[in-house]
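What follows is chain A.
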Amino acid sequence: MIAGISIYEILTVTSILFFIGVYGFITRKNLISILMSIELILNASVINFVVINKYLYPDMLQGVYFSIFIIAVAAAETALAVSIIINLYRQIASVEVKDTEIMKY
Partner candidate 1 sequence: MDILTLFVIIPVLTIVALVFTKGLKQARLVSMVGSIIQLGMAINLVFAYFKERAINKEIMVFTKDYVWFEQFNIHYTIGVDGISVALLLLTAIIVLAGVFISWKIADLPKEFFISLLVLASGVYGFFISLDLFTMFVFYEIAVIPMYLLIGIWGSGPKEYSAMKLTLMLMGASAVLLVGVLGIYFNSNADGGALTFNILEIAQVNIPFEAQKLFFPLTFVGFAVLGALFPFHTWSPDGHASAPTAVSMLHAGVLMKLGGYGIFRIAMFLLPAGAMHWSWFFIILAAIGVVYGAFGAIRQTDLKYINAYASVSHLGLVLFALMTLNKIAWNGAILQSLSHGLLTALFFALIGMIYGRTHTRDISKLGGMMKILPFIGAIYVITGLAYLGLPGFSGFVAEMNIFVGAFQNPDMFQRILTVLVVSSIVITAVYILRLVGKIMMGPLVTNDCENLPKATWYEKTGILLLLIPIIGMGVAPLWLSDMLLESIQPFIQGVL
Partner candidate 2 sequence: MDFTYVILIPLIPLAAFLLLGIFNQKIKPAVSGYIGVAGLSTSAALSFYTAYQYFFIVGKVEGVYQTFVEKTTWMNFTDTLAIDMGILIDPISVMMLIVVSVISLMVHIYSRGYMKGDDGYTRFFAFLGLFSFSMFGLVLATNLFQIYIFWELVGVSSFLLIGYYYTKPSAVAAAKKAFIVTRFADLGFLVGILIIGYYTGTFDFKTLNNPEGSAILNWASTSFIGLSVITWALILIFIGGAGKSAMFPLHIWLPDAMEGPTPVSALIHAATMVVAGVYLVARLFPMYYFVEDGFALNIVAYVGAFSSLFAAIIAITQTDIKRVLAFSTMSQLGYMMLALGVSGYDGHEGVGYMASMFHLFTHAMFKALLFLGAGSVIHAVHSNYLKDMGGLRKYMPITNITFLIAALAISGVFPLSGFWSKDEILVAAFEHNKLIYGVGVFVAGLTAFYMFRLYFGIFWGKDTQYKHAPHESPISMTFPLMILAFISIVGGFIPFSELITPDKAGFEAHLNIPLAIVATIVGLTGIGLAYVFYKKENNMADRFANAFGVFYKWTFNKFYFDEIYIFVTKNIIFNRIAAPIAWFDKKVVDGTMEGIGNKTVVISKKIKGIQSGKVQDYAFGFIAGVVILALVFIYLWTN
C-alpha cells in the first residue's frame, strides 16, 4: 500500500504505459524498437498484477508469482527475439519491418 495513493491512480499510470507501448508497437519501424514496446506493454500488465494483489488481496501472493513468471517468460522471449533479429540481420542485412514483408499475401 502506498500511503495516500489509491488503486485508481496506479491503474491510470499502468494504462497510460500500456497504451504508450501499443502506440510504439504499431508505429515503430524497427524490429528492436518493437521488441521494446512489447516490454513496455508487458511491464504495464505486470504492475497491474502486483498492484491488484497488493490492494485487494494482500493475504495472497498469486499476483506476485504471476509477475515472476511473466518476467521469466519475457526474458526468454527477449533472448529468442534478439537471436532471431541477429540471424535476420545476417541474412538480409536489415532489421527494418519493411524488409521483412516477404510473408504477405
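If you want to know what made the cut, all candidates are chains of the complex that A comes from, given by their letters.
The working rule: a contact is a pair of C-beta atoms (placed from the backbone, for glycine too) under 8 Å apart; a residue touches a chain by one contact, two chains touch by 3 or more; residues count from 1.
Model, not experiment: these values are computed from the prediction.
A.B. asks: Number, please: which of 1 or 2 touches chain A in the complex?
C.D. replies: 2
A.B. asks: In the complex formed with candidate 2, which residues of chain A make contact?
C.D. replies: For this pair, the touching residues of chain A are 22, 25-28, 34, 97, 101-105.
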